[in-house]
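With one protein chain withheld, the remaining protein chains of the complex are depicted in position.
Going in written order, the chains are labelled A, B and C, and every chain counts its residues from 1.
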Amino acid sequence: MRDRFELAPISPAGRRLAELASRHAPDCAARSERHDREGSFPVESLRALQSDGFLAACVPEELGGLGVESVVDYAVGINRLARGDGATAIAVNMHMISGWLNAYIWRSAVARGQEERAARAESILRLLGSRSVVIASVNSEAGTLPHRPRTEAVRVDGGFRVSGHKIFGTLSPVADLFMSLARVKGEAHGDWMGSAVVPRDSPGVEVVENWDALGMRASGSNDVIYRDCFVPEERFVPVGPWGVLGHGFYEFTLTNHICLSAAFLGVAESARALALDHLQKEQKEPRPGPRAQNPLLHPPVAELEIDLAAARATLERVARAADDHFTEHGFGESPEQDLLDVFREFQTAKLFVQRKAIEIVDRAMTLVGGGAYMARHPLSRLYRDVRAGPFMQPFSPNEALGFIARVTLGLAPDDGL
Amino acid sequence: MRDRFELAPISPAGRRLAELASRHAPDCAARSERHDREGSFPVESLRALQSDGFLAACVPEELGGLGVESVVDYAVGINRLARGDGATAIAVNMHMISGWLNAYIWRSAVARGQEERAARAESILRLLGSRSVVIASVNSEAGTLPHRPRTEAVRVDGGFRVSGHKIFGTLSPVADLFMSLARVKGEAHGDWMGSAVVPRDSPGVEVVENWDALGMRASGSNDVIYRDCFVPEERFVPVGPWGVLGHGFYEFTLTNHICLSAAFLGVAESARALALDHLQKEQKEPRPGPRAQNPLLHPPVAELEIDLAAARATLERVARAADDHFTEHGFGESPEQDLLDVFREFQTAKLFVQRKAIEIVDRAMTLVGGGAYMARHPLSRLYRDVRAGPFMQPFSPNEALGFIARVTLGLAPDDGL
Amino acid sequence: MRDRFELAPISPAGRRLAELASRHAPDCAARSERHDREGSFPVESLRALQSDGFLAACVPEELGGLGVESVVDYAVGINRLARGDGATAIAVNMHMISGWLNAYIWRSAVARGQEERAARAESILRLLGSRSVVIASVNSEAGTLPHRPRTEAVRVDGGFRVSGHKIFGTLSPVADLFMSLARVKGEAHGDWMGSAVVPRDSPGVEVVENWDALGMRASGSNDVIYRDCFVPEERFVPVGPWGVLGHGFYEFTLTNHICLSAAFLGVAESARALALDHLQKEQKEPRPGPRAQNPLLHPPVAELEIDLAAARATLERVARAADDHFTEHGFGESPEQDLLDVFREFQTAKLFVQRKAIEIVDRAMTLVGGGAYMARHPLSRLYRDVRAGPFMQPFSPNEALGFIARVTLGLAPDDGL
Partner (left out) sequence: MRDRFELAPISPAGRRLAELASRHAPDCAARSERHDREGSFPVESLRALQSDGFLAACVPEELGGLGVESVVDYAVGINRLARGDGATAIAVNMHMISGWLNAYIWRSAVARGQEERAARAESILRLLGSRSVVIASVNSEAGTLPHRPRTEAVRVDGGFRVSGHKIFGTLSPVADLFMSLARVKGEAHGDWMGSAVVPRDSPGVEVVENWDALGMRASGSNDVIYRDCFVPEERFVPVGPWGVLGHGFYEFTLTNHICLSAAFLGVAESARALALDHLQKEQKEPRPGPRAQNPLLHPPVAELEIDLAAARATLERVARAADDHFTEHGFGESPEQDLLDVFREFQTAKLFVQRKAIEIVDRAMTLVGGGAYMARHPLSRLYRDVRAGPFMQPFSPNEALGFIARVTLGLAPDDGL
């Protein structure tokens, strides 16, 4: 099935990434059933993507990566990979976002002559560009939001001692490093938070192999527990005041979740392809010829296509808006209202795309019929996988509705979170 | 949580059934997680329900049953049991429908002095009333509809040889008898079909333990294969001409699927209870007090309640209409347009209730949040279970839309099926 | 088109009312276009209904009425009349509710030996039964809710002086009497409110002929202004403390709005009939034969039928629940939680029915095509009329969602109103 209106890359680097994704997707797909069943992590897929440079996509070329800068391009790569396997796509994204963020910091710092900041970002980018480590951003905690981590960092000689309990630690089975927000209490200017980079083998790090979910079962989203882990000063990057929705939160989340939403769109596209294939197959009874000739199936096919077109357009538009935002403003430097506006727009897009992805998979199931309900049919996995979308925080759907409305109405954005 | 507007029985027999269901539901619930995980049949629950007479609910009291006659009452029993476990409820329903149908035949035949028919029904009812056998109606086949079975019955001395491949054989793991439609070809008045009652241990019967689905995993809906099974004449009841949507099809399906829809409503009610419990729990952070106090959660709670109220009302109304229909008309004797009208109305109700049941579970998941996505959380099971609803045929959703429209518009009901 | 599943009366009195409604509906329909265009009140229809006793439907037979007691029956009458003209139906309802309410008070008072209360109600009922007066309940005010009227009643010698500004005074063009809530401030037990009955020709009463709305243009819902109107003590009936959602509010609103919702359902049914007629007509091109044969139109026809079945069922179930409530409990005597439960259920039904009525009209327009958009096509009027539904307070849709959720979650029902 030709598909002229799929999301498309906008730069040569993006096209390389999309091509890589399309090449790996079938292998990811072939492994997806087993890992879903076992709840095991697709290590082979990860290693193949790592060695082909997919994981280093957002690292500048001169530092060893593919040089993808555009959020559109990055999202397209994740989107195409997710057509093979959604769990693999959201897992590798939790590594790639570090590359994207640090490349953005690096470009911004270089342009502004902020040497120390540039050097710190460059050192991380070189590490990521070496393709030798896997890093997982692990920020969720039970009962709170990322800008209010309960994980604590206590100052000690030469650094911090970090303690806390993170959940939804996607990619944790193969991560060499974890990156997590922690709160530093009681300092002169008030509580603040930093981003700690913690090697997996640090004393006090425990990855609890407890990921057992409805779907996205191959994503390895285990709990990660820190118990008095020592983190040296240079591995604890200040992010901003604790409890405040600031630039760090918005900029990281914006890109990260546009790409995660692209993964859910990819899951939906995969479901749609299964449905269209099913309809175009010949059948003998009750009516010979392809099922597609049954006009009663045309309205639901068309509704699926409408949902798909709208979801793609909405995601693409906000990814372009993110590109414009990051092109115009340096890291951490955009006017707050601009940032709120684009983040608000993104939250609308996120909700919309996730809802539509779920509806598309549901419509595909109905078009395929009872066979799609069997555990061995890929649609039954996609149905479980795609439902994870609305749980990808921040924000939860109800939080998002509140946030969108408050920003729209000029009220305090974080009131009620 | 009090719930004054749940579906309620309308007769003493119905109240006894509802009470039995409510008593067994917690045990079914306690076993549901394990059987879902294993894909195993809840034999203990089945035996307990069998020995307490639940399975014989629709058998007249004088023949050993509870004497439930009303479709409303029967549906309420299934509904309440399904709040404990949906898979158990739809499985036992596939036994109970035989009781209901034969009791209807029996009452109708007695009233009309049709002695032979009365006697045949009575014999089955006595068997069912003895609580010693489990019978499973097994009628689905791949790529066709129940009124056009491909399973064939070939006349032989003293009866028929039946061969065919049935799917979705719910309850098969514990069924002592199977009841299946088969086609008799090439007779003088054209092809016709009959309902064969086949003991599980008949030569040529194979239950293929291949039920492995997204949800309703404990329902034992295996394939059942007949290979030249001998069925004596008296166990092969003529149903009508092959390929024709007739009384047998409509009357059986009407009651059977009202009760199956009641099961899906029960699944949704169970999801709703989990969500309300979750909201009413105290939390410490970020805001002390019950989550219920967050006004952003009120609109989605209310939407869930609206869906629930509408689904209950719609199901109840069509169950009442079925009661009226069966009270007014004897078995197989209603004017065709009356039957079409009530069946059309029922198909609207079936689609509506199944959709709403799915939406209610989905809303409940969103209200509970990420925890509901964990495999160990009952909501993640309910989410899988409830999606079976629209696959319960006849008809599939798209077939149903066509059927509803054709009858509404005065076109031939089976055109396009 | 036969329609076996329309709402049906449940008693002989109800059948008489339904029959009357069906007899008058075509006349109302014939006048509807003109009154809609002019924004004028259908006085002829009102007088015909008045002289035939329709307006006195809920008055006991012995007091001159039809003796309709059941909310189901009353709603069926309004529903059938609304198929002719929605505006006429909601207008006459604002008279009939007084009959219903006073008959309920009267039966309750008689049964409990409350002689004074019985006598007062009987006097009003005799007046209504005489068919000589039209009374309009006029309770809406801008920016507040009915249980918090800003209209004030100041004690004077022999009665009260009432001042205030009511809006949405449906039926006002022909009302002989107005019945409105007013607040009495500063008394010993706190502010309270009473229901004033004010003759149209009382000094200080002004009916401002300003009703000019999107739809329901023939309902005469003008502003009614009271300027120091004298109301004698016996025409000012205490209702309860001001600002409290009490029995008076709930019981009146419950019945009143079930019947108003039935009117909107009737509007939708009328739209549906137009659509089905259109589809069943022969056309010559592009395809000869009835349009109904186009299978692409079948899914939307079926969706309309599903909406209709669900709306009818939901309305009927809550009307039955209201009947049960009023049968079980005397006027003002039901336990508060019971009342809240049934009122909550009713608010879910009201929202559901109004939404579905709007969707049905919309679907009908799409099925009919561009012709339905013409001002002269009745569907374009129905499209405007039906949108009034959600504005019929109490409550507005968003208030209703909050109320439903609060009662469901055990929070204070009026918090946030």
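FYI, a contact is a pair of C-beta atoms (placed from the backbone, for glycine too) under 8 Å apart; a residue touches a chain by one contact, two chains touch by 3 or more.
This is a predicted model, so every value here is computed, not measured.
Student: Which listed residue, A:138, A:265, A:279 or A:386, touches the chain dropped from view?
Tutor: Once the missing chain is taken into account, the touching residue is A:279.
Student: Going by the contact rule already stated, which one of C:152, C:206 or C:399 would touch the omitted chain in the full complex?
Tutor: Only one of C:152, C:206 or C:399 touches the chain omitted from view, namely C:399.
Student: Tell me where the left-out chain touches chain C, residue by residue.
Tutor: Where chain C meets the chain not shown: residues 140, 143-145, 148, 168, 212-215, 283-286, 294, 296-297, 300, 365-367, 369-370, 373-376, 380, 383-384, 387-388, 390-391, 393, 396-399, 401-402, 416-417.
Student: Residues on chain B that touch the omitted chain in the whole complex?
Tutor: Interface with the chain not displayed, on the chain B side: 295-296, 298-300.
Student: Taking the full complex into account, what residues of chain A touch the chain not shown?
Tutor: Those residues of chain A that touch the unshown chain are 2, 4-5, 276, 279-280, 290, 292-293, 295, 297-299, 301-303, 305-306, 308-310, 312-314, 316-318, 321, 338, 341-342, 344-345, 348-349, 351-352, 398, 400-406, 408-411, 416.
As a working rule, only the chains that are shown with their structure count from here on.
Student: Could you check if the interface between copies chain B and chain C is built from the same residues on both sides, meaning over half shared, or from different ones?
Tutor: Counting which numbers both chains contribute, over half are shared, so the two copies meet through the same residues.
Student: Taking each chain's centre as the average of its Cα atoms, which chain lies closest to the overall Cα centroid?
Tutor: So the chain sitting closest to the middle is B.
Student: Taking the mean of the C-alpha atoms as each chain's centre, how many Å separate chain A from chain C?
Tutor: For chain A versus chain C, the centre distance works out to 52 Å.
Student: If you look at chain A, which of its residues touch at least two other chains?
Tutor: Within chain A, residues 296, 300 contact more than one other chain.
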